[in-house]
Structures are given as structure tokens and as C-alpha cells.
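Worksheet for the structure shown next.
Excluded from the complex is one protein chain; the other protein chains are retained at their positions.
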Amino acid sequence: MSAIAPTVARPRITLSNLGAWFGVAPFFIFALMFLIAPTVYLLIGAFQNHDGGFTLDNLARLGQPSIRNSYLLSIEVSFTSALFGALFGLCLALAIVRGGLPGWLRPTLMTFSGVASNFAGVPLAFAFIATLGRMGFITVLLNNLGLDLYAAGFNIFTFTGLTLTYLYFQIPLMILVVTPALDGMKREWNEAASMLGASQAQYWRMVALPVLWPSILGASLLLFANAFGAIATAYALTGPSLNIVPILLYAQIRGDVLHDPNLGYALALGMLLITGLSNFAYIVLRARSERWLK
Amino acid sequence: MTFLNLAGVQKSYGANAVVRNFDLDVTRGEFVTFLGPSGCGKTTTLRMIAGFETPSAGEIRIEGRDITGLRANKRNIGMVFQAYALFPNMTVADNVGFGLKVAGRAAPEIKSRVDEMLEMIKLPHLRDRYPYQLSGGQQQRVSLARALAPSPQILLLDEPLSALDARIRVSLREEIRALQRKLGITTIFVTHDQEEALSMSDRIVVMNDGAIEQIGAPFEIYNLPRTRFVASFIGTLNVLDAAVIDPKSGTIDIEGNKVFAARGLENARAGETRAVALRPEAVRIGPGGEGRNTLEGVIEDVVFLGSVVRVRMRLKQNALLIDTFNDSAAPPPSRGQSAQVNFSRNDLIVLADR
Partner (left out) sequence: MKRSSPGAWLAIILGVTYFLAPLIATFEFSLRLKRGEYSFEAYRLVFESGNFQSSFLYSTTVALATIVIGVALAVPTAYWVQLRLPRLRGLVEFITLLPLVIPAIVLVFGYIRLYDSSSVLPLTGSAFGTNILLTLGYVGLAMPYMYRSVDTGLRAIDVRTLTEAAESQGANWPTILLKVILPNIRSAILSGAFLTFAIVIGEFTFASLLNRPAFGPYLQLIGASRAYEPAALAVMAFAITWACMGLIQLIGRGAPGAQDTR
């Protein structure tokens, strides 16, 4: 072997890589201690009884009517806000990407979506109370035009009101997630389909929607998970009157309203399962759509 | 018999004229190439034939029928795009059969036609693959099969080879031409690559800045270019300035050398300047004999390219490029050497513009 050319080895841990391992250690220690461990602790606790022994009892008691209703309610709120958020978000994203609108509109709307998707929580609740509460801006406006919302049965502090409020961050999130997928739709597909005799409707049915549905579905699942885990907005708007799972868990953490700490763990497990599965499905669908839309 | 006719076709976006007064007659089965630099209007014209753009003026006819206002999906024209544009959610077989499926053909009919097309492009083993699993060249061939499956009356290709590797480009263009000949389908091919245009076409339409510069067979375009643009766009060309001495005998003066042009000076007057063009391969090194033109100068550079030897000789102001074949018996001239070169009167191209 020539003395001039040393072979370059690629070992896992070498003396020079040791520094790198030390460099990333704090991050992993942090993740372990403050992301993974607390979650695992809860997960384990969900399968334990008071004495620390293994039990499936907690999970069974998740089935009791009040808790089951809580989960159903959460699923309803999340599903509804995800459905409409996805629908309206998709329409807006389509308008932005393919609507032939003036050039300055897209960056403005995208920036706004970035802001609005982060504008959740307590201030959002206040904003909607100021808009659609009994003395709210729109309520009064509609009243003057002859439409009494509250007499008709509407109330901002209900399921409908909460879902409507959730849309304020769901729709922008949908726009942000789905726009890249729409960008990936090549104009040439539409043109090629035309040349082969397809009408616009046929193009959408046979090419565009099949290509887009993983992205749309994935994004909807993301919205679902997003709504399921949200609490601050609900707390400030409907509080304990709408007993979604995060509210229930909050009350349990605060004051052990369930008189059973391990049940709280089970609640958390249930939440995690649902958000975890939704996110997992989202990631799988996104990978699939990226393969087509590259 | 004229199959495709474009008459007075124009396209403007506001005040910007992108295609100006385009007239063309294409016979059935002909392979015509639109050739020109980016922005010359060739793709826009193609898209007007396809139906994606509406002409601002003029008419487009197929077999006498006016299709100018007809929607793209009703024209029965096949198109191949630069970016392949295969539908990613469908297999190769489904892609190729798409046009037939849209037309409502029966499944067995579609299947046999798809098999036929895949055999034609020699990719039957890929019928169940998805586009993302194919190479660029394979995708383009599938794209071709897809365009031809519904038996269109015209085939349009929009720079189909530009996105491919050089080697695949050459083999694919031969394949496209062979297929076109076999099927006898009238074809319009758009490219900016003059080698593709020359090697594939029955006729070439050279375009520049929205207008047609010249229409002709490859031999004609190459050897008898009408304008400076055409001459310089196709192949390497020497363009020299000459002073007209006697238009009747075709005598002109190039940097103090008296030479004769066989044609092109009919409308010239003594004392005018004209641009003349000379292909590098038309020039031979050595003193000319009877009837040949001679130029004198000094050898500036010699590049040995293997089978071709490229020599640059300086006249007074201009430099002349000369391409000669390698001759093992006669070594090329050396730099700094004085030399004479000769060429035939027929090879001197007098250009229409100055």
C-alpha cells in the first residue's frame, strides 16, 4: 500500500466521532427526561392499580358512560372541525393555487395562514365571544338586519360554537399542509388528459382526485389529531360545560374529580392512542403522496 | 394533399405579439419540425394546434375542417410533453389505455390495443409498473404510446427529448422517427436542437421572434439558408462581409480577394455591401484550380478533433473556420503559416439580409 493514501474508515464510534456523540448527548438526555419518560410513565401507570400491580381495570373503566361520552364528544368535535376545516381549507387552497388570482394574494394568504394556525387558545376564544357572543359584533349586526341568532337557538358556548371557533386554526392548517400537494399537480396532466379526450370532470375523477386523496385524507387526519389534543380554546370558551376528554383530564389533574389517579393515566393513554394513530396515518399517507407528486 | 393548414395564425398577449402571421401547409404523413431559440413562438404555435391557446387571428384546418374554435379534448390530436406527464396514479397499461377508456371502448378492445402499443415501443414487460418506477427514456416512450393509442390524426411533440440524457436522446429520436414512418402519422415536432431537427424532419420551419424565417427540407435549410439568422442557427457558419463589384457576373470582393458567387446577387447593385456565408466543410486548404474561389490568409489555430481537423485562418478583419477530414498522408497546416484556401462558387451563400 502506498504511504501517501491512508484508508478512510467509517466506524460507528471513533475517537473523532466521540466529540459528536457528546455533542448530541444533551439533546437525547433532554428528550428522554422531558418527552419520553413522562409519557411512558403515564402509559405504564395506565396499566397499574393503586398498589403498583398490573391491571387492565383502568382501561375497562374508560368504558363507563361518562367517560365514554366524553370520548365520543371529543371525537365528534374533532371530526366535525376536521371535516369542515378540510373542506373549506381545500377550497381556499385550490383557489390560491389554481384560481388564477393576482400574484400578491398567495404570499399574503400563506403568511396569514401561518399566523392564524398558531392563534389558538384563550385569545381565540375571546375573539369569538366578541364576534358571536350575545353582544357580539356579528350577532348585533344580524339582529339589526332582522336575524336573531340566539332566538333561533344558536349559542357560542356550545358544541357548534366550539367547532366554529376551532375552524379558525383548522382551516389555515389545512391550507398550509395541502398547498404543497396542489403545487405538485402538474399542469401537463390536465393537458395530457384533454388531448386524450377527457373532459374536466373526467380528469378530476380519474386523475386529479386519485392523486390528491392521500394528501387530503392525511391532512384531515392531522386536523383531527390537532383538534383532539387541544384544550386551551375549549377551556376558555365552553369550560366544563362541554366535557371533551382534555377538559376531563384537566379537571382530573387539577382536582382528581374521578377520585382515581390511575384512571387519569388511562384517559391520557386513550388520548395518546388516538392522536398517535392519526398522526401515524398522516405520515404514511404523506409519504405515499410524495412519491407521486415529486 | 394538404392535411394540416395554418393560415395567418397570430397570437398576442396584450401588446406582445408572440406569433406573427404563421402560414404553413403540411401534407399527410409529413414530419415537420418547428425549430428556433427559446421564446421564438414555436411552442405557442404548437399549443394553438393542440387547442390550449386560441389564436388571436387566423385559422387552423385539418383536412379542410376549421378546428380553430374546437376544444382541445375534441380534436383527436395526440401530444407528447417535455415533462412526460404520465398519470402517476396509473400503471403503464392504464396510462396507455386512458384515451380509449375515456372514449368508452370495451375492456378487451382496450387491452389488445394497449398490448399492441407496448409491443411497438418494446416495453411490454413494464405494463404493470408505475411511472415513478421508470427511467426518463422509458416514461417518454410510454408517453408516446399513450398519445398514439387512440389513433389520433396528428401527433404533436413538444421538446420531448430535452429532459433526457444525450445518449438516450439520440436512440429515442431514431425510434420516434421509425415509428412515425411506420404509422404514417402527420407529425409536428418542436425543438431548439438543430441536430434533432436536421436528422428527423421531412421539412423544418425555422422560427425567430414569432415569425417564420424559412421553411424547407433539411438539405435546403442547411445549404441554402436565406437569412443570416437561419444560416447561423444551423450548423457552424462563416459569415463574411463582401462588397459587390459586378452583380451580373457575380463578382464580389472579400477583404481584397476577388471571388465569384454562383447566385444570389440578382437584386444587388455595384458598390453595395452584402453578407455572405460559407460552410466550414465547403472550404479546402490549398490553392484553388479552375472555376474555384481562392482566399488568402494566415493560419491562426489548428484543432485536431480526430476525424475532423478544424482550422481557423485569419483574413484581414475576419477569421475563417475550415473543417477538413483527417488525412493520414497530409498533416494539417501549422500555426502562423501563410495559406490559401479554396471553395466552389456554388458554396458561397449570399444572404438576403446585410
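As written, the chain order gives the labels A and B, with residue 1 at the start of each chain.
Here, a contact is a pair of C-beta atoms (placed from the backbone, for glycine too) under 8 Å apart; a residue touches a chain by one contact, two chains touch by 3 or more.
Source: prediction; values computed, not measured.
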item: Where the missing chain makes contact, among the chains that are shown; value: A
item: Residues belonging to subunit A that touch the chain removed from view; value: 16-17, 19-21, 23-24, 26-28, 30-31, 34-39, 41-42, 45, 88, 91-92, 94-96, 98-102, 105, 109-112, 114-116, 118-119, 121-131, 136-138, 167-168, 171, 176, 225, 228-232, 235-236, 246, 249-250, 253-254, 264-265, 268, 271-272, 275-276, 279
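To be clear about the criterion, only the chains that are shown with their structure count from here on.
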item: Computed distance of Cα centres, subunit B from subunit A, in Å; value: 55
item: Subunit B - residues contacting subunit A, complex; value: 50-52, 71-79, 81, 83, 85, 87-90, 98-99, 101-103, 132, 143, 146-147, 150
item: Of all residues in subunit A, those that touch subunit B in their complex; value: 186, 188-189, 191-199, 202, 206-207, 210-211, 291-294
